[in-house]
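What you see is the complex with one protein chain gone and the rest in place.
Here is chain A:
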């Protein structure tokens, strides 16, 4: 189990981390998700020992490690740009963590070779042991970097934007591969990403960060379905944020009246309602339903995205299937009725 307690870190006047505490359970893969400048990479580097926190503690497997040097922490780190040793072959890169060990800690040459071979198999690069980093593609370099980090049998694997520098197709493949690899090896891992899709797909648990603070920690489903703050709502997935008036436990958006959900109830006055595009139900216009007009219609493969105009000139984005579109025979200018399957209101936001 990895634990950080009340970590604060400044770079000059900039507060990169502000009293951050977090527990990473053993065997779990955790994503630190946030926009650039949210402190996620700084937190990762503090875990690795590459930065020292101003305040707070790092505890690795129950042992205080705040003052421990990076080289003694037994951590595997995969850098954003791989940081492969450019003058070494793939095999030498992978073996590095073992060959730098001193005295009796260093395995015999044959054992190192065996482990390098096994790791090359694991990352599916068996034929490339003698190549140099510049002779590899981005995805191959990434896998060498991973094998190099795994060679020291780390207690914790840290990955900084592991797929950031790859093109979309390779990224998708590597993402699934990493997830499978994690399940096979049962490692404890933390990776940094600004890509919410990546975090939701790969991680067991997602930590959403903003401006040096943790906004929410939870499973991908929980983070997506029950965002704790307006920031998490905006950052994860597409969302409509609609100004509304809150009165007597109900929120009023241009004729769409919602019951306010706990725990944000109790507010009175102005607020903002968050509604995901697929949580808006589009129906044939009928009495008793709020009305809207189709303003724009875009067909994106299997789904249709429509911008609807509510009375009061409020625009709302909805997503529906091609079947639903055909069934309702939607086109630009069609009148429709609306209801909200799910929405979340934040008072005063």
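The rule we apply is simple: a contact is a pair of C-beta atoms (placed from the backbone, for glycine too) under 8 Å apart; a residue touches a chain by one contact, two chains touch by 3 or more; residues count from 1.
Rule of thumb we're sticking to: contacts and distances are computed from a predicted model.
The chain not displayed here is annotated in its UniProt record as "Sulfate transport system permease protein CysW", chosen from "Isoquinoline 1-oxidoreductase alpha subunit", "Sulfate transport system permease protein CysW", "Cysteine synthase" or "Acyl carrier protein".
Summary of contacts with the chain left out: across A:152, A:170 or A:328, the touching residue is A:152. Within the complete assembly, A:81 is the residue of A:81, A:109, A:283 or A:332 that touches the hidden chain.
Interface note for the absent chain: among A:26, A:55, A:71 or A:341, the touching residue is A:71. By the touch rule set out above, chain A reaches the unshown chain at residues 48-50, 69-73, 75-77, 79, 81, 83-87, 96-97, 100-101, 132, 134, 148-149, 152.
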